[in-house]
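Just passing along the structure, written as structure tokens.
A single protein chain has been removed from this complex, and every other one stays in its place.
Let's turn to subunit A:
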Amino acid sequence: MTPFSYARANNAAEALQLGRGGAANYLGGGTNLVDLMRETIAKPDRLVDVTGLSDAITDTADDGLLIGAAVRNTALAEHPAVRTRYPMLSRAILAGASAQIRNMATVGGNLLQRTRCTYFYDTDGSRCNKRVPGSGCDAVGGFTRIHAVLGASPACVATHPSDMCVALAALDAVVHVEGAGGARTLSFGDLHRLPGDRPELDTVLEVGELITAIELPPLPFAASSTYRKVRDRASYAFALISVAAAIDVVDGEIRDVRLALGGVAHKPWRATTAEALLRGRPATEAAFRDAAIAELADARPLRDNGFKIELAKRTIVAVLGDLSGATA
């Protein structure tokens, strides 16, 4: 690790103050950043500990939830309001990492965790545009079992590794941030980027911008939502494919639906094409299948990950079927 100084912020204003200038990084639980610093992929000269920011989970005026950036992943997953009103979020968090890591990890850090592309981590042996802009991408033409099938670019085919973020994408979460220019909000879908020709940028946040909270809008039908993760072993492994879904079926017809995919792209993938096709259709397996096929129509396999395309379709159909009780 390259040397750095350490300072603790007790609130957002202090964090912004301490984070200004130089190569400062905010520090949450450290479960991703400490590892990246040890690998010399991240080389901050200053760490600003932001675990002293708000760790409160409070009801909003319109029956949504406001979640402080320093809320630990375990605390969010176990909160009664999340378990009953947004179970897909509890389930997504519980499907990720291990209990020890979830006890350390913060909401802010989970959002900004970096890809698990093995070439990104291989500082000695591999070229990576995300790590060293313009150096090339050894994943293309390499071993790509975990890589993207949607929205990738010739410059980068990495996936976003978070489970929690897939549920937040489906729930239309709002991200509260503060920076030198003041406070602003972003819709969750706008936070993470597709790689394009700037894969070094994971998100649209400005340098020094701080995540202060996540807001969940009310969504009554999310009370019967879920998250399903398909991976190479039953626990403690990143997703090959994951699906977060909520569906509102009235008299056999789909009134509304939320669907997002993990493990397929450089960002949590909100399945807007499938959602649009499903609204107003009967809740049948055939309808789910048609929507899944349409969502994956633009998917492009790499050498080793073609299986993800069919796996994503089948997982969508299975999850929507389970939630709606639909039969073939």
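Keep this in mind: a residue touches a chain if its C-beta (ideal position, glycine included) is under 8 Å from a C-beta of that chain, and two chains touch if they have at least 3 such contacts; residues count from 1.
In this text, contacts and distances are computed from a predicted model.
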- Query: Missing chain's UniProt protein name, "2Fe-2S iron-sulfur cluster binding domain-containing protein", "FAD:protein FMN transferase", "Cytochrome b/b6 domain protein" or "Phosphate transport system permease protein PstA"?
  - Reply: "2Fe-2S iron-sulfur cluster binding domain-containing protein"
- Task: Using the definition of touch stated at the top, determine which of A:Gly19, A:Gly68 or A:Pro87 touches the missing chain.
- Result: A:Pro87
- Where subunit A meets the left-out chain, the residues are 1, 3-6, 27, 29-31, 34-35, 38, 47, 49, 51, 74, 77-78, 83-84, 87, 90-91, 94-95, 97-101, 103-104, 234-236
